[in-house]
Structures are given as C-alpha cells and as structure tokens.
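Here the complex is missing one protein chain, while the rest keep their positions.
Read from first to last, the chains carry the letters A, B and C; within each, the first residue is number 1.
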Amino acid sequence: MPTDKHAGHSGKEGSPGSGQTIQAEQVLLPDLDSNLERLHRFLGGGEDIVCRTLEHRSFNRTRYALLYIDGIVDGVAISTMLLGLLEDANASYTETEGAGEPNLYRHLTERSIAIGKLSDVNTIEQAGYAMLEGCSVLLVDGCLRAIVMDTTGGETRAVEEPSSQTVIRGPKEGFTENLRTNTSLIRRIIKSPDLRFEYKMIGRQTRTNVAVVYLEGIAEREVINEVHRRLDKIDIDGVLESGYIEEFIQDRAFTPFPLLQNTERPDAACGALLEGQVVIMVSGTPFSLIAPVTFAKFFQSSEDYYQRYDIATFLRIIRMTSFFISMLLPSLYIAITTFHQEMLPTSLLISLAAQREGIPFPALLEAFLMEITFEILREAGVRMPRIIGPAISIVGALVLGQAAVQAGIISAAMVIVVSFTAIASFVIPAVNMGIAARLIRFVLMILAGTFGLFGIMSGLMLLLAHLCGLRSFGKPYMMPFSPFVASNMKDVLIRVPWWAMRKRPTNIASDSNKFREGAGQKPRPDQEGA
Amino acid sequence: MKPAISTMQTAALVQSAITPTMVLAVPSIMISIAKQDAWISGVIALVAGMAMALGTAFICKANKGQLFVSWMESSFGKPVGIAIGLLLGIYYFNSFCIIVRSFTNFVSDIVLDQTPLYMLAGIMVAVTAFTVMQGIEALARSAFVVLILILVVVPLSVFVLYTDIDFKRLLPLFDESAARMMIASLPPVALLSEVSVLLLLTPYMKKPAAGLQAGLVGTVLGALQLLLVLLLGLTIFGQQLVPMMSYTFVNIMAIVEVGEFLERIEVFTVSVWFLTMYIKMSVFLFASVHCLVHSLRLRSERHMVFGLSVLAIVTSLTEWPRNMGGGFIFAVVNIPLLFIGNIVLPLLIALGLLITRGKRNKGGSQSS
Amino acid sequence: MRIRIKSFLSVVVLLFAALVTTGCWNRIELNEIAITSATGIDWDGENWIVSYQVVIPAAISSVTGGSGGTGPKSPIIVYSTKGKTIRDAIMHSFSESPRKLFFAHNRVVVIGEKAMRKGVNELIDVYFRNSGSRETVSVLATPGTSRRVLEQFMQLQAISGAGMKEIILSEMKNTSILPNVPVYQLAMEITGDAKSAVVPEIFVSGSEDTSSLDSFSSTSIPSKLKLGRLAILKNDQMIGWMSRKESLGAAYLRDSVQQSFVVVPCEDQEGKKGFDTVQILKSKTKIIPKLQGGQLSFKADVDVTGTLMESNCAQDLFKPGVIQSLEKEGEVQIIAMMQEAWKKGQELQVDLFGAAEKTHRKYPKQWKEWSNSWDEVFAKSPLEAKVKFRMARMGLSNKSFQYLLDKKEK
C-alpha cells in the first residue's frame, strides 16, 4: 500500500483529479509495461487486481490494457465492455488516417467502450485511487493519459424494512448501505429539479462518499455553506458510520442531547428536506443525518403525519410526558419519600412505610441498584441474538424484581417506579433522545438523594440553561419554545390538520418562499338538504 | 454574532429580577404596617414601578447600541466611565450576595432545615454560575420559559384557593392613614427599582427601542404578582394573622385542601418558585460580571464568573449573623442601598447626559 | 487554558463526591419516622401533657401480611410526655420513641377542658412557627383528658385520628350543627374583632374504654367517640359550652350551614297533630347591623331551600295552602333557634356570630370607641331575624300516606 509519504500527500488532495505538484515518477509514461508495473506497485499487487492486455489490429497492433479490482466492480458491465473491445480489436477500419496511439485513444473513447461515464487521468496515483473506487482503467501503449470507466457494483443488501424506526402506517422501505440506492430512494420520492446532491470524499483511508442533500430555494443558503465548511474540516483516517461525522460537526462538544437527528427512513429524510433541513448521507450506513434540528423534532415520529391529527396530537403529548417521566420519576420518588413525606396522601404513606419496613438500603441506593439492574438487562436484551433477546430482558426484569421484593431487598413501589421509567424511555421515537433521558436520570437521582425537591429543581435549572444555550447549526435548539415562534407551534406539541399547515417552519426554511400549500383547503361537507 | 434577545425575553428578565424576593418577605411587612389597605400601597408601588420603568427606558434611548460601560466612557470620558462601571459592578455583586443569603435562609427555613448553609449556597451559586456561563441569550431564553411556567402555576393556585377567599375581609377601606400606606409601599418600590438593570440589557436587544415595552411589562408583571399575594393573604387570613407569618405565600399554599389527595402541596409550589430564584440570581451575577469585565478590560468573562461566584459564596455566608429574622432584614434594611443603586445613580447618569449632550451637540462630530 | 478547565472540572467532581459521601442532611427514610395521626394537649396545673397517637404501618397495610401472622396487632399506639411548654414536652418524646415524630399527617388535635380553660395561644404559636406541623389540623375540645379520647378505637376506621376528622367533616356537610375548625381559622377568629371562637366537642360515650382489640369480637363496642356540644372561647380561654340546639342556631347566624334538617309540627283538617321532617338543601344568611340613634341592632335575613323528607299529617302536599303552612312552620323553627343562640351569646357576653366584624365594616368610625367595650355593646343590641323558607320538592309521592288512609273511610 502507498508509503506514508503518499498518505500525507494524498490526504490533502482528497478528491481525485485536483492534484497540483505531481512528482516526476507519478506521471504516466508512454511505455505501457512500465505504467502497468508502477500501477501494480502503487496498489500493492493484491491478486484481486485483474489486468487484461489487448492488441488492436487496425491501429498497427498497438497494445492496450484493461485493469480493475475484482469483486467491487459490476461483473456484467465489465464483460459486456470486454466483448465490445474484443470485437473492436479484430474489426478492421479503413479510414484510419493516422494510426498510432492518439487516435486509437480517441477511437476507443468515442466508438468502442460500452460504459456510460468515462473520464481520464494522467497519473498512476489517480488511476490507482479510481480502481480502488471500483472503476476500471484502460492504459494505451504510448499514450500519456488513461481512460477511467465507472463500473462500480458488487454485492449490496436489498432494500428492506427499517429495523429500528418501525411504523404501523407509512412506507416500509428503508435506506441501505449503498449510497447510490439511497440517493435513488430519495430521487424517487422527491422528483423536483431543485433537489441538489453535493458529493464529498471523507477519510484518508476509507475515502467514504458523503452526499449533502438539500432542496434549492427551500433550505437556507447559510446552513448549506455551514454544513460544507464543517464537513471539509474533517481530517480523519476512516469514516465507517454517520456517527463519526455527527460528533465532528455538531455545535457543542460536551452535551448529552443529540444535535443531529438520524433516520433510516427515506420518507422521514424527504419530510426533513421539504421543511428546509439538510440531509447528510454517508455511504456504508443506512443512517443518514438531518441538520439543523431542534429539541421538539425528536418527539415527532414520521407516523404523526400519516395518522389522523387527533391521535397524532395525543401521541405527541404522551411522548413528551414520557420523556419527562423517564427523566424525573425515580428522582421525584426518592425526593418525596425521603424528604417531603407530607406530600403523600396518608393512606399511600402508610402503605409505603409498611413496604419499606424491612428494607436495609436507603431509597437512593435502592433506586441506583434497580436502575443499574434494568440497564444491564436492557443491554443483555439488545446483545442477545435476535430471537431470544427481548424475551430475556422482559422475563429477567419481572423475575428479578419479584424475587428482590420477596427477599426484602427492594420495596415493591420502587420496582414499579423503575420499570415504569424503563418502559417510558422506550416511547421516545428517537433513540438518541431516549439515551439522553437515561443519562440525566442518574444525575437527577443523586441531586434528589442529597437535596430533595430543591436538588431536582437545581438540576432542572442547569438542564434548562444548558438546553437554551445549545445551538444546532446556528439555529437555537429550543426553537419554538423559548425564542417563541408562534407559527411553528402548530406542529410541535399539537399537530394541526394538514389543511391548516400552510407555512413552512419559519427560521428553519429559507424566508424566500414560505408557503407549502394553497389556502382554504379545509374539507367542507356539502350542506345536505334541510 | 452579537447576542440578540427579544422584547418578551427582556421583559421576562426584568420581571424575574424583581419578583422573587419581593413576593417572599415584603407582603407580611406591608400588611403589618398598612393592615388591610396594604393592597392599596401595592397599587401605589405598581404605579411607581411603571414610572421608574419609563425613566430608565428614557435614559436607555440615548444609548446608541454600545455596551453600557463603553457608552458611559464615550459620554463622560474614560475615568468617569470606568468609575461608574466599577460602582455598578460592586453594587450588583453586593445585592447578589444579599439575594443568595436570603434565598439560602428561605430554603433552609422551609424545606431543608438540617442541610448546612454553605452546601445550599454552594449549589445555588454553582447553578447560577453555570447559567451565566451559557451567555445572555441562553439566560434570556430560560427566563422566558420560567415566566411561562409561573404564569401557569400562579393562576392555578388562585383557582384552587377559590373557596377560602372572602373579599369582605378587605372591607373597612382606607381605614389606615395615607402616611402608613406610603410607608408600606416603600419596600416594594425599592425592589421594583431593580428595573434599572435595563440599562445593561438594552444593548443586547434585537430592537433596543422596545426597551420601554420590556421594562413596563416586566414591572407590571412583578407588581401584579405582589398584589396577588397581598390580596390572597388579606382575603384568606385577614390582616391580624399575616404579620405572624414570615413567608406569607408559603402559608397561603399550605391551607389548600382539594379532595383527599391534593393536600399539603406548598412544597411543590415552592419548588417551582426555586426556578425564578435561580433566574434572579443569574441576572444579578451577569450584571456584576458584565460591569466588572468591561470596566477592567478583562479578556474572558468565564474566569470572572468563576472567581466572583466563589467570592459570593464566602461573603454571603459570613457577612450576616446566623440567626437573622427571615426576610425582614433584606426587605427593610436594604431599601436605602437599593435607592442609591437603582434611582440615584441612573438620575446622575441622566443629568450627566443632559449636560454633556449640550457640549456634544456643539462639538457634535468629533466626540461621538 | 486547558489545564485550568481540567482543574475546574476536577474541583466540581470532588464537590459532588463530597455531597454524596457526607450523607444527606434532611434525609429521613420512611421506616425512620413515627407517623402521628392525632395529638392531644392537656394541662395538669403546672405542666403541659402532650399525647400522640402513632400509626403502626405494618399492622394496617395487608402488604406484609406474612409477617403480621402473630395475631392481630393494634394499628395505633398512644403515649404522652410532660413538659414546661408544649415544644419542651414534644422534645421529651425523643427519649422514648425509636423513631422521630412526624406531624405532617396529623389530622386532629384534641384539647382537654383544663388546657382550653388555661388558653390556646401557646398551641397556635407552635403550629405557626415551625414548618413541620400543618395549619389545616382540626381542633376538638373534650371534657376529660385528651389522652382517653386518643386511646379509643373506632368502629369502621382503623386509625381513630383520621376517623375523628371524617366524623367532623361529614357531620358539617350533612347536619352542620358543629363547624369544622382548623387551627388557622381558630387563630383568625381569636385575633379577629370579636376576640371569640368556637370549638366542637368530642367525648367518649359509655363507661369503660374500647382500647383493646378484643372488644371488637362482639357486634357492638362498649364505648364510642361522639360529637357533643360546642365549646365557646373568649380571648383564647374557654368560658363555657353551648347546647346542640343553640349551636345549630349559631351555625345559621354564622352562615356555616351547608345542609341540615328541621322537624316541623303539622296539623291536618281534623286538627290531628304530627311532625314533618324537612331537609334544608341550601341556606344563606346575611347579618346587617343597623344604627338608630346610639342604639345598635342587628337584622338577620336567611333564605333557605328545603325538600320534604317525611310527612305524618294527612295532607295533599300539592295544595298551595299546605306548602305555605309547611314553609311558615319552618321559618318559625329556625327563628326560634337563632334567637336562642343569640340570647346565649349575650348571656355569656361573647360575640360568636361575627357581628363585630360586620359592624367594623359598616361603621368604621363608631367602631373606634366600641372596639374595646364590644362585649357590653353586643350584650345590649337585639336581633331581629327574618327567614324566607322555600320548599323545592315534595319527594316521590304527592300526598302523605296518612291522607290515603283517611280518604279510604270517607
């Protein structure tokens, strides 16, 4: 593989064909054999590199060679192209005015190669990178330039139903690892000419293709430039998943809250595009990133827009409350039972006191114990092979909880509280927001254990200040709530029926064209006779 | 980009700079002075507060968008400007310590009586420092969210107390002499004068001209909450019993009894009240840090916040003896200090501006 | 710059660790508190005796049924302590109770007659000063010692403290003879213009106590807790009792009647006498002081809505004449009760009916000179009562059963 020097050098170059200072030994020489030999050395001579030399009869038998890396090329395209070349090689052309390398080169590019996308390179290193990309290279003896044919292909997973973000009603197709299929899925949904794809190559070793997708005229220009600026700044060995990029380009380094939304569903991505957000798609992972994003967006699942508005509103309120439950419930339980017992109604207090009669641990420790057991069970459930995974975590939780209560280690009320919290944290559609709630829960529990409700309120104040300070790509994170934007509130806690959602969310979509649907489309039943 | 806060957010900041301490200790003092006409002195305080808001906004109009200290320097010359900046910085730091101490007393009286004071003060100042470190925009946004929360919780508590209210207890109107009513309105007027914090906030506003609107809304909201607590105290407990309670608002919430389960919820209302206390502390810490950093030409505000908060914890705990009578000291003894800081100083600034404007107009071009 | 941030963070983490390790000051586990459901205050000449009725959670809730196998345990225990002042007595409780006394769920405070006669100002001060105790606790007076009241068991309610509060609340809602007086209302009335207050009485009927569980094995228990008369306080000392009839009249005058009943004599065409019972659904009283020349007099007009619950005279209830006579009789009964209560108030020279406040509101100037001699002024001012009685409904049958019997023979 190329020596370290190359790595340093090529890193800056990044995208092919833009090299400035080409050292002498990089340039293609007229002699075919030396080129082949140097190219082999550049690519480290793996035996999956295929080299096929041909001889053209009517161009005074000049030799030319086809090179590609087997496995990452589309076998069918290669074989048809080879067939075409072989025929062309034996055909005899009469009006070959000047035989020799240059017009053979032109002849091949114009008449005989059966591949759509062609381009040419003039250094060994560019040819090598192109071959690594999955293209095939044609070197002509005596010619200083080589033809690069885009024959990328290879085994990719078929389009399946997304595993993490399932939906009862709504499209069932999900993104795959192959960037080309993903862009085609988006193209199939949004067939508008203003849909822009801008490609980048990130990662010195992995050279992952990243596509920045937006709708011209709807997404804000500054946000797009900001995305590009931050992506270009990334200088890393390899990008295997969009998560790598997420941590590089988010606004604030240390925050439990996700500043970029990820989705596996093309319809969710297109929904974001239509609302003026930018989608970053990374090849090799079905999860694409959406920016800029606000706190409220994590409580909207794509199904809200497919179901009727009343159930959608109801579910949204449930999700919001379950977020706070999963964050606050255990700490509230600790605070009220150990600091402010007077808030409990008398009968509840007596039954709780009776339960806690034989419990050795203080409420805080008891809560910690149960929380950690539940986290362990959940992780075990995920890591288990697909079939028995969920069964283990649920059965485990019940059996363990029951046994602990019988043994008198944990009070029954605590098991209820902790299991309800665990379930509540599953309700949040976006997993990364659920994770945020789980982490903050532990901090709030400690504060509740030491200062009671005062501690919880201090923790909430810290949280509020932190949230209000957050920004996602320059847009305030608590957008519709604290910099109060009345028109956006239509789609946050409640979802007004579709015919009422005329304006795009302001301050996210560009201010030029605001309206996304015509006016006065409220369905009005024809007034049937008296 | 320069931080920009909206009018409503500034109003929330101004309101939370006034209300928390005012609603805690002031009602029982006012009622002990002016008996059942205390709510009239509350109205007087409201009117005075609006007047002060108008005055401050008028002064702020002269500011062409520069930050406060640099504005002072540009209008009165460098040495005087720095002196004013330092003076205000110290004044705000001192009132920050007073506020921290009164809230620590409140929390340890009502909720956590065995927790040592230094730990309470430590937690409070740590949270406040963290909030101020997030910058003025984050502070403004949290103030707005807390204001919304209060505007939901306060009417709810009135609705729940509806059965106990009996307006006839206010009846012998104007029973007390006008003099007593004026004296009773002194503490709230002193606290309402905190609206002068607008001087520092207007440069940060998106529309500085709307400073007047923000000031008015802030003072009116604050005074209305005071009036609400006064009326609740008078109509539920009558004017003899209230002077006996050091924290009227807490006792009012303590007698709520709706059904068998909704009883003894005053700790919940007080916890929601903690949020407004935090905003008030952050506003004062921000003000003092802002003044000191700009007058001493320091580089970063984060270090000043860290230093000041440690100093504040120490001073607030040691400056006053342990066994102080509830909020009394801070409400009454503090009045002259508040008057100097919030009324005399802005008046001097206004006077100075008038004089210098005459000179500046003559030599209009070179000095601005 | 980098080092300083790290050091700052490490300080914060240390602070946090300090938080957890030094334990949490105000933290009291649920199994470290003794929940008191009722407190009793007595005075034995020179010491306060404070008794507490503490709830034993394990005995009540069925959750830990397993461990409660050793035969039925009493759900409450009562013990008392003695001290110079009330708080002093409460502090003594630490020397004998394994758990810290917890007053937040205290429902009722029972004050013995001797303690009432000595004065309740100390008690009220204790309730307002520290944040642990609630101001919404109901005050009850008892002729004997309050400890005996606390020791009694109650039929339906395991915790007799909560049971007492439920009795007084349901009694106030359905018959309104005795008002429920929380501590803050008692304090307001004592410091009010009239400087007087009322407290309902609770006593143990029957000879010996039902303080042991085995008395529950028979169908009826030997002695029960009952609500009795009304204690009258003047300047926080008790000066006497008021009978139940007078206290109902006082309830009308204080406009604290929610629902009540009145027995009305009735007479049919043949002159046969009988009694009807009328349930009072709503009643609203206005007391208006009137000043003619120097003489102060009070006019009380009450409008009451009632429905017929029982009719023993042979009447056709839908005849307008019959309805009018029922309403007139009702008015006579209520006026009689009110006058009786007013006379008792004047006899004891204590204004229980808020007359002072209303006079202060209406005539603030004259109130200046009346305020210190109010009891004499009140004793001399007469009450002119007027009641407007309205019968809303007659129940499910439109004639009295007696009417059907008499008609049969005609």
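As a working rule, contacts are C-beta pairs under 8 Å (C-beta built on N, C-alpha and C of every residue); 3 or more make two chains touch, one makes a residue touch a chain.
Definition applied: contacts and distances are computed from a predicted model.
**Q** UniProt names the one chain left off this complex as which of "NAD(P)H dehydrogenase subunit B", "Hydrogenase iron-sulfur subunit", "Spore germination protein KB" or "Sarcosine oxidase subunit delta"?
**A** For the chain missing from the view, the UniProt record says "Spore germination protein KB".
**Q** Of the residues C:Ile28, C:Ile323 or C:Ala379, which one touches the chain left out of the display?
**A** C:Ile323
**Q** Suppose we count only contacts with the excluded chain; which residues of subunit C make the list?
**A** The missing chain touches subunit C at positions 317-318, 320, 323, 390-399, 401, 404, 408.
By definition in this document, only the chains that are shown with their structure count from here on.
**Q** Closest chain to the overall C-alpha centroid, by per-chain C-alpha centroid: which is it?
**A** B
**Q** So the centre of each chain is just the mean of its C-alpha atoms; given that, what is the distance between subunit A and subunit C in Å?
**A** 67
**Q** Between subunit A and subunit B, what is the separation of their C-alpha centroids in Å?
**A** Going by mean C-alpha positions, subunit A sits 47 Å from subunit B.
**Q** Which subunit C residues touch at least two other chains?
**A** Answer for subunit C, listing residues that touch two or more other chains: 19, 26, 104, 134.
**Q** Two-or-more-chain contact residues of subunit A, please, as numbers and ranges.
**A** If we look for residues of subunit A contacting two or more partner chains, we find 339, 342, 451-452.
**Q** Note which residues of subunit C are touching subunit A in the complex, please.
**A** The contact residues of subunit C facing subunit A are 16, 19-20, 24, 26-31, 33, 35, 37, 55, 57-58, 60-61, 63-64, 67, 102, 104-105, 107, 134, 162.
**Q** Using the touch definition from the top, list the residues of subunit A that touch subunit C in their complex.
**A** Going through subunit A, the ones touching subunit C are 337-339, 341-342, 346, 349-359, 362-364, 412, 446, 449-452.
**Q** Over in the complex, which subunit A residues touch subunit B? Could you list them?
**A** 339-340, 342-343, 345, 451-458, 460-462, 464-466, 468-469, 476, 478, 481-484
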